[in-house]
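Take this structure, written in C-alpha cells, and hold onto it; I'll ask about it next.
The complex is shown incomplete by one protein chain, all other protein chains being positioned as in the whole.
As written, the chain order gives the labels A, B, C, D and E, with residue 1 at the start of each chain.
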C-alpha cells in the first residue's frame, strides 16, 4: 500500500470520522456532549485494555534486553524532546519562557490515544509490535515534566519542585492503571486474556470511536475558545514538532532493532503530545502558564494532525527504513 | 404468526419486561435509579449504533429516489401530525391552546427508542427494512416544533421564534449524533461495520434492556407525580393519537412502495411521540405550557402503549396490507 | 486440583489482581478513581446479568421443593448469623452493644460480588450450581437487619423500627434489580438469554475486573482512614466470622442436598458480609453506630479474605464433604 | 429591582436521609427547596468522598431552602428533628429575593 | 486580610436556559460566574430529580455570580428578563471577597 492509500484508508476509518464528527458538532455549537463520568469511564476502559494486552504479549514473548533498552530510550526521549521543543518555540513563537516551557513539557510526554490509534493502524496493515511498547508509553509520561521545570528554573525565579508534586505525577491515575494492568496481563498471560477477551478486545475499537467523538467535542470547544491564542508560529510548531519527534523516535527505534510496528509506535509516542497528565501537572507546578495555549496546541492541533496524516506518514517512513 | 402470538411474544421479550420492571420499581417507590450520566451514556451508544448501522445499510444498497421521497414524506408527516393532534385535543381534552399545541408537537416528532424497538421486532420476525429509515427518523424530529409554534402564534399573542432556538433544535445532540453516525456508516460501509461490529451490534439489545429499565423508572416516576393531570380524555388521546399516526404512516409507506419492514417503521415513527428533543424545545419556546402534561402523556402513556401493543398491531396491519 | 493450586490459581486471576491493584493504588495515594456514576452503572450491570442468568437457569431446570427450602434456609441463616456474630463480638472486641449489633447485621446479610466471584471460581473449576441461588442471595439481604435491631432493642432504649425503613430495605435498588431480572430471566428463558447473551454473558468477567478495581480503591481508602479503628480483636473477627458462616452454610447446603456448586455458594453467601444494603440501613436505623467500623471490617477485611483465601478453601471443603 | 428579605437555610446531610428531611420540611409547610450534590467533605466523623461509591451509605447532599424570615423557626425545628441524631450541618443566611410571592 | 464588600447572586434555573442566562449576564457586563449542578428539587411546579434523565428538559443548574454592590441592579435586570417566564429562583446575599480587582 502506498502512503496515499494508507492515508485515505485511515481518514475513512470510523475512528477518525468519529473524531471529525465531534469537532464539527462542537464548532457548529451543537449541544452534543458526553458526560464527564462516561468519558472518564471510557478512558479507564481503554487504559486497562491496552495495558492488559501489552502485559499478555510480554508474558507470551518473554522479557529481553531490548525491553529494558526501549524503556531507557523512552525516558531519554521524554527528557530530551522538551529541550528541542523549547528551543523551537523560542524561534517560532513569541511565547514567554514560562509558556514555552509548559508547552514543551507536553511534547516530551505522550498521548495514549494517539498510541492506541497507532496500534489500530498497525492491525489494519497486518503488522505486529512489541507488547512492551505500552510500558515504554508509561515510562515516557513523566520525565518531560522535569525537563520543563528545569527549563523554567534556569531562567528567572529558581522554582523548586514541591515535594508532593513528584509523587502525584508518578502515581497519577493513568500511569498507575496502565502499569498496573500491564502487570496483571503479564501475571495472568494468555489464560487471563481468554477470560476477559470479549470485554477488552472485541468492543475495543467501538469504545475508541465514542472516546474520539468526545475528544473531538473537547478539541472543537478548545479551538473555538482558544483559537485567538493560535498565532501562525504556534500553529506551525504544532505540526513541525511531531515531525521532529517522529524522526527522533525513528532513530531510537531502528537503533534498538525494533520490528516495523515497534518502530512506528516509538515514532508515534515521540510525535504525540500529552493532554491529560501534563496539563494537570502544569496547573500545579506552573499555574502562571496559560492553559489555553498548551491545551489548544496539544489537543486541537497536534492530536488531529497525528491522527489523520501523521500516523500514515510515520508508517510509510518506518516501512521504508526497516524494509518491513 | 397471528397478531396475538406476536403481541404475546413481544410482551415477553427482555426489553419490554425491563421497562415493566422499571415502572413497577418506580411505582413501588424503590430507590432503584440509574445515574444520569449512565443513562446519557447509553442513549449516546444507542444513537451512535442505530445511525451507523443505517448508514452502512444505505452504503450497501445504494441511494435511490425512494430515499429522497421517504425523507420528504417524513417531513410532511412531522408537519401535519401536530395539526391533527391539536384538533383532536381540542375535542377530547380541556387543555388550553398553549398546552394543546405543546402536546401536539410531541406527536409530530418521534421517539427513537420506539423506533429501535420496532427494528428489533422486525429482526425477531425475520424481516428487513430500508436502512435510510434512520435518516427519516432524524428528519421527523424537528418540523413538528414549527407546527406547534405556528398553532400558538395563530391564537392570541403572536409568538415569534427566537433566532437561537431554531439552530438549537436542528443541532440538538441526538440529531447530530444520529445523522453524523449515519454518514460515518455510509462512508465506511461494511468494512467499517466489521471493525466495530462487536461493539455496536452484539451488545445492542442488552444495552437497550437497561435503557428501557431506566425509561421505565422515569416513566413510573412521571406517572406517580403527573397522574393527577391525566384526565380520561387525555389518556384516551394518548392511545388514539398513535393509532391515527400509524395509519398516516401506513398510507405514506405504501404509497412509497416501501418493504413491509419499512412500512412498519414509517408507522412506528408516525405513531411515536418525542420525549427528549421536543420537551426541551417546549421549555424554551413555550415555558408557560405545563411540562407534566406532555411528559406524562408521551412517556407514561403513548410510549408504553406503542412498545407493548402498538408495534405488534402495526406489524400485523403492515403485513396484511403489503402482503409481506 | 488440591487446595493450594486452587488458591494460587484464584490469586492469579485478573479479577483478584484488579482488586489488589485498586487497594495498592489507594494505599499509595494515587489519584486513580472511578466516577461514582460509572461504579453504579457497573453494579447495575452486574446485578442485572447475575439475576437474569439465574432466572434463565431456573426456567431451564424447573422449580422444585429444594428451591423453596433453600430460600427458607437462606432466611434462617440471615436471621441467625447476626446473633452468632454479636456473641462473638462481645467476646473478641470491646465494641459497644450498638456497634456490635451494627457489625453483626453485615455478617448475616450478603455481598453479591463475593457471590459472583464464587460463581466464577465454579466456572473455572467446571462445576455447575442451582440457578436459584441468586434468589437465595436476594432473600438473605434483609433479615439480618431485623436481627440487629432486635439485638439493640433488647438492650437499653427500646428502639422500634421506623415504618418507612422496612419498605425501604425490602425495596432497595439492589434487591429489586436482582429479583426483577431473575423473574425476567425466568419469563424469557433460553430465548431471552440468546437475545442478550453477548451483553450479559461475554463481557461479564471483564466488567467484574473493573468493578473490583473500584472496590479495591474504596476498600484501600477505607483501610487508610479506618485503619485506626481496627484493633486486633476486630481484625480477627473479620476472618473468623466468615469461617463460622461458611460452616453454617455448609450444614444447610448438605442438608438440602444441593450440588457441590450450590453448597459452595451457600457457604459463600453465609461467609460474606454486606457492604451496600446494610450500611445504608444502619445509617438510618442506628445512626449512632460508627460507620468506619463496619465498613472497614466488611469491605477492608472480610471481603478480601473471602475473595482470595476464603472461596478456594470453601470449595475444597465443599468438594470433600459432597464428594463432588 | 424590588427585593424582599428572606432567609436561606442550607442543610448538609447524609444522602440516605434526604427523603426524610424533605418530607419533614414539607410537613412543616415548606413549599420549595433545591438539592445540590456534594462531592466529599470532612468533619468530626472523618473524611469521605463520593468517588467510586456504589452504596448511598456514605454520600451527602445539600438541601437549600429559601424561606420568609418569620417561617424559619418552624423549618429549623422540623429539620433539627431529622438531623439531630445524624451527622450534618445547618446554616442560615440573610438574603434577598425577587418574586416574594413564591416563598 | 483585606476584604471587600460584594454581593453574591444565586440563580437556580432550568438547564435548558443556562446559556441564555449567562449570555444575558455577559451582555450586562458580568465578567465571572460559576455553575453548580443541581440534583433535584421541589417547588410550585412539583418535584423533579435528575436521576435517570436523558433529556435536559427537566434538569436545573445554579448560576452563582459575585459582583460589586453597585453593579448588582443591572445584573438583576438582565437575569430577570430571562428568568421571568421560567421557573427558577433568584437570591442575593451580602458577602466579602478577597482580591476585589477581579469582580
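Just so it is clear, a residue touches a chain if its C-beta (ideal position, glycine included) is under 8 Å from a C-beta of that chain, and two chains touch if they have at least 3 such contacts.
Model, not experiment: these values are computed from the prediction.
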item	value
Neighbouring displayed chains - absent chain, whole complex	A, D, E
Chain not shown: contacting residue from A:68, A:257 or A:287	A:287
Residue among A:54, A:279 or A:312 that touches the chain left out of view	A:279
Missing-partner contacts on chain A, residue numbers	33-36, 39-40, 43, 164, 214, 217-218, 221, 225-226, 275-277, 279-280, 282-284, 287-288, 290-292, 295
Touching residues (missing chain, whole complex) on chain E	1, 3, 6, 8, 22, 26, 31-37, 61, 66, 93-99, 102
Contact set of chain D toward the excluded chain (per top definition)	12, 36-44, 60, 62, 73, 76-77, 80, 83, 89-94
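Heads up, the rule we're going with is that only the chains that are shown with their structure count from here on.
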item	value
Path length in steps (a step moves to a chain that is touched) from chain A to chain E	2
Cα-superposition angle relating the copies chain E and chain D, to nearest 5°	120
Same vs different contact residues, chain A with chain B, by half of numbers used	different
Geometric centre distance via CA averages, chain C-chain A, whole Å	41
Chain centre separation (chain A, chain D; CA means) in Å	45
Centre-of-Cα separation between chain E and chain B, whole angstrom	34
Where chain D touches two or more other chains at once, by residue number	56
In chain B, residues with contacts to at least two other chains	31, 33-38, 40-41, 198, 202-203
Inter-chain touch pairs (all)	A-B, A-C, B-C, B-E, C-D, D-E
